[in-house]
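Written out below as structure tokens is the structure these notes cover.
Only one protein chain is missing from this complex, and each of the others stays in its spot.
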Amino acid sequence: MTTMAEFLALEEAVRRHVKDGMSLAFEGFTHLIPHAAAHEVMRQGMKDLTLIRMTPDIVYDQFVGLGRVKKMVFSYAGNPGVGLLRRFRDAVENGWPQVLEIEEHSHAAMANAYEAGAAGLPCSIFRGYLGAGLKDVSPNIKSVTCPFTGEKLAAVPALQPNVAFIHAQKADKKGNVLIEGIVGIQKEAVLSAKAAIVTVEEVVDNLDSHPNATVLPHWTVSAICVVRGGAHPSYAHGHYDRDNAAYLEWDKIAADRDVFAVWMEKNVLTASPDDFAKRIEGLEK
Amino acid sequence: MTTMAEFLALEEAVRRHVKDGMSLAFEGFTHLIPHAAAHEVMRQGMKDLTLIRMTPDIVYDQFVGLGRVKKMVFSYAGNPGVGLLRRFRDAVENGWPQVLEIEEHSHAAMANAYEAGAAGLPCSIFRGYLGAGLKDVSPNIKSVTCPFTGEKLAAVPALQPNVAFIHAQKADKKGNVLIEGIVGIQKEAVLSAKAAIVTVEEVVDNLDSHPNATVLPHWTVSAICVVRGGAHPSYAHGHYDRDNAAYLEWDKIAADRDVFAVWMEKNVLTASPDDFAKRIEGLEK
Amino acid sequence: MSNAFTPDEMMTIAASRALTNEDICFVGIGAPSAACNIARLTHAPDITLIYESGTIGTEPGVLPLSIGDGELCETALTTVSVPEMFRYWLQGGRVTIGFLGAAQMDMFGNINTTVIGDYAAPKTRLPGGGGAPEIASSSAQVYMTMKQSLRGMVDQIDFFTSFGHGEGGDHRQRLGIKTKGPTLLITDLAIWTPDSKTKEFVVRSLHPGVTCKEVQETCGWSVRYDSELEETPPPTDLELKTLRDLKTRTRAATRS
Partner (left out) sequence: MSNAFTPDEMMTIAASRALTNEDICFVGIGAPSAACNIARLTHAPDITLIYESGTIGTEPGVLPLSIGDGELCETALTTVSVPEMFRYWLQGGRVTIGFLGAAQMDMFGNINTTVIGDYAAPKTRLPGGGGAPEIASSSAQVYMTMKQSLRGMVDQIDFFTSFGHGEGGDHRQRLGIKTKGPTLLITDLAIWTPDSKTKEFVVRSLHPGVTCKEVQETCGWSVRYDSELEETPPPTDLELKTLRDLKTRTRAATRS
């Protein structure tokens, strides 16, 4: 995918690039989780989504609880440092508010699958799933035999989301994006996707980082949206800390269908991207 | 491979880790080429070597001209910015001073093969060699069919050198190694090898770099040897420039078997690692 | 400081003792993370701790709440991408100890963190495997730590999230797995290692004051004991102080 970054309001970026039935990846490995972008998609009402993520957490619990998700592709569905995802459980165990199809992998498999997507390959091979049960329940885990050694390796298809969303610390004025700290799978998510929307803390004249820092050139990104605090309640290395109370609170909110609905209405469905800046007050570095 | 870095004199590191008949990779992509380490191996007389490198240049021309190389595995054998490698040509075209077996790949194939070695896989798959002639002359280029799409992909076996040699800017006192700038294939070369010898410009208290900089932990390195200027006539980003005159001069030295022999005797076989510091005078930053 | 200690503290400290300065340890969150950091803060200052978020050689001052806390990156030697972590560092065979917790395990060290009940229609949907399937097969050895309970230590796990010794014996070799698998289990009551032949976990040492009866009452399979059963040395003052200080620092940091 070669594209050209446009600076857009988040509302407009989502309106232009996201449609019902698409596969979306909101990536972030505990760090830099694109909450603001996900909330905007929730507000605009897109449904029948396939949501992809290694570590779906609160934000996917929210999508699932709202009934927007047809299928989830993932490797670890938990509330980090807290416990289980209660809306996700309700969907899988009780089909509420609707049945949720799942495609489950290991982290190694998902990481390899994104990597293959970024590399333009149809699949990835790795030494994985040895003795593990997932390969018996997932049709997307196959094997390939090494033509040199005869070793049987696991194979998974490349991930190629319609749209990848990430949150990053900075973009420069041309739209080049810098990610620092725990960089996770974000570069691969962007490079594997057909379109990529990046929310950033700030736009600067010059990225001014290390020659080998993780930078996404502007022509790999479809839209850049400035949303200060857009990763809240997760954190942005060098900008603000994780809001741990919010993660603990989520466990209570998500425990009850009605409490969840009320909370979502107030904090997501009738809120705006601008609200995130307030949420990081007191957490800033 | 898990090992523990020892700080050694280069002479001792080579003596301990290198033996006749081994496969050695001296890596560096124009930048940070480990000339000093290669010269030490030449001085200690190891022979019947399999030399692996994406871009064998002057230093492999020297090994070949000395008759130490049984086989060369490579993807581009040239004198960078100058032209052909004349000792290499003499070996391939005339079998002088001895017949040279070659295993030739594309850059993409070699990069993938090192990557597979670093990743502990027996082979790598990629979209490569389409219509290209090398796959008809190399037994180490096979194919694998994607189990999901049916696409036929190229496959090459992992590279797993006995010893990898790289030159780096810095090590800290524990032996952790920092590489900055054009990092090439050096990390993969070290991680794919059974042992790794790293020459460095200097040892510092603290690497003090970017969180996502290219760092090799001390337990991935067998020996660290301080050799200031050890990449000469190539360059070390932040330390000294390329000695372009030396590359041009090599074209003349290597053009003649006798001139080559005299030059090697004086500048390599009777020289020492300490000579490199003098060679970068006037090129330093 | 009181000399009394909780079973939880004994568990963490006993687990920490198994680690050495030479280990490259792939750390699971929770109990494994505490044990690994106590080792680092006491007898194994040079141990290398790796978290799957990409942080290598990390030295957190407080216990991370998640696998990707900023603290892990800020104190790390270097932080790599997640695909690199799984490809070069775990699959590359560089990890000496994979340290895992479990929701459910059996006597052969097979682990379930996926579902309670049937996979397609689970009674309880758990988070899933995350890194565990390949940590279990690619680490040179696997250490495990969990609190004993009849729900946790079961005769039959509901799902093979990650493979320990399978049905026991040479089951790993038969599947072509070259690593050792689970070689140590530390619970809040005892230290277990596998029988060299059957690979069934056998109690080798009881923590101070623990009885065989308590071990059996909290374990879903029929427990085997070493003929020369030992008693785990109690926590030293240093170990206990280090653990409690770490927990205090962690609580303070989390609250702030």
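Letters A, B and C mark the chains as written, and numbering starts fresh at 1 in each.
Keep this in mind: contacts are C-beta pairs under 8 Å (C-beta built on N, C-alpha and C of every residue); 3 or more make two chains touch, one makes a residue touch a chain.
Model, not experiment: these values are computed from the prediction.
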Report task. In the full assembly, spell out which visible chains the left-out chain is touching. Result -> A, B
Query raised in the report: Which one touches the absent chain: B:I52, B:A168 or B:V183?
Result: B:V183
Report summary line: Those residues of chain B that touch the unshown chain are 29-31, 54-55, 74-78, 80-81, 84-85, 88-89, 92-93, 104, 106-108, 111-112, 114-115, 126-134, 137, 151-152, 181-185, 187-188, 214, 235, 237, 241-242, 244, 247
Report task. Kindly note down the residues of chain A that lie in touch with the hidden chain. Result -> 1-2, 4, 115, 118-121, 176, 187-188, 191, 207, 211-215, 217, 219-220
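Following the convention adopted for this analysis, only the chains that are shown with their structure count from here on.
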Report task. Kindly indicate the chain pair that has more C-beta pairs in contact than all others. Result -> A-C
Query - Centre-of-Cα separation between chain B and chain A, whole angstrom - result: 39
Report summary line: Between chain A and chain C, the Cα-mean centres are separated in Å by 28
Query raised in the report: What parts of chain C, by residue number, touch at least two of the other chains?
Result: 73-74, 79-80, 87, 91, 138
Query - Multi-partner residues of chain A (each touching 2 or more other chains) - result: 126-127, 151, 181, 183, 214, 237
